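Note that one protein chain is taken out, while the other chains of the complex remain in position.
Presenting subunit A:
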Amino acid sequence: MPEPATTADAKIAQFPRAVAPAIKETPFIRIEGVTKRFGAFTAVSSVSLEIRKGEIFSLLGGSGCGKTTLLRMLAGFEDPTEGRIFIDGQDMTDLPPYERPVNMMFQSYALFPHMTVEKNVAYGLKHMDMTPSQRSDRVREMLALVQLSDFSHRKPHQISGGQRQRVALARALAKQPKLLLLDEPLAALDKKLREATQFELMDIQDKTGTTFIVVTHDQEEAMTLSSRLAVMDKGRIMQTGTATEVYEYPNSKLVAGFIGSINFFDATVRATQGDTAEVEVPELGGMVEARAIPGLTPGQPITLAIRPEKLTISRGKPATANAFPGKVRDLAYFGKDSLYRIQMPSGRVMSVNSVNARRVGENERVADWEDAVWLSFEPAAAILLKD
């Protein structure tokens, strides 16, 4: 029966399409100096953000970092203590949730247990100026979008967790909001389903062109989903940027440590020359050449950070600037890669991630327990952090 599918596709195509490179540069959502205090506790502390139309923007942080409070202020469930929120040029700060062009997908999905899937999706539409046939068309179109057309008469307890998640998405999208808020959208799904759903979510965002703001504590989820992300800690935004920017060029120890794993070293600046800096790292037992950052002075204490996958293990001494001897303490084989724990002569243990690109047996791998090896990395891989 190809007919219904085609009509549904045609309907979906009526949404304004957003193509990633064509994202408009004018800020669509503007958060200006927003602070939220609960008594003496400051949940969100003077946050300012600009989010473009059609973006998937992630708020990433550990529990209690203020990301959910910020989301709830966008939805209208909490009033900011200070600051203002603009959506599409309109000041939303004092509007109640039911008057905002914003919909939210709740972490618990919050599906109405006494209504069928269809009624859940239709719920928000009854407040809109639509004819009954327009309404049922929209519901059908939404259920087709999330591939749940066959489940419209089931109650939420009669479908699986993944299906419930998609009903919640369809319900939140049904009113065609200007902004969709997603609170930990994938947290309740198991790993395999989560990966599949990530791409489905991106696909749906692409089809509808809705601006998404996603709250998540899962850095991989944030990096896969979002066009840009903001790392939050203690109510503040630590860094905003694309996944690559935040991962490769973190601006603080906190961001570097939160996104991915990393080796930190205490270091002292010895000399700078062009875009290269020489820093002394006692724990590595020598000087390290690193990519310079502005404002370095000789003698200044600094933190050196190196990601485990940027380190190379070799048997012989490599002919590069940054090469240090060590000994394999531990080895964990994950299949596609292995994690080594290498002990330096200073006693410091470093994590090294090595991709198993070649298919070799156990006796032929680069290094084994207790082997003496050399660790090396490019100057560009060494990140200097002031705090």
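FYI, a contact is a pair of C-beta atoms (placed from the backbone, for glycine too) under 8 Å apart; a residue touches a chain by one contact, two chains touch by 3 or more; residues count from 1.
The rule is short, and it goes like this: contacts and distances are computed from a predicted model.
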{"item": "Missing subunit (named according to UniProt) among the choices \"NADH-quinone oxidoreductase subunit D\", \"Lactate utilization protein\", \"ABC transporter permease\" or \"Cytochrome c-type biogenesis protein CcmE\"", "value": "\"ABC transporter permease\""}
{"item": "Selected from A:43, A:56 or A:75 as touching the chain missing from the view", "value": "A:75"}
{"item": "Selected residue (touches chain absent from view) among A:127, A:336 or A:359", "value": "A:127"}
{"item": "Which residue of A:29, A:47, A:60 or A:104 touches the chain not shown here", "value": "A:104"}
{"item": "Subunit A residues that touch the omitted chain in the full complex", "value": "75-77, 96-98, 102-104, 106, 108, 110-114, 123-124, 127-128, 154-155, 158, 171-172, 175"}
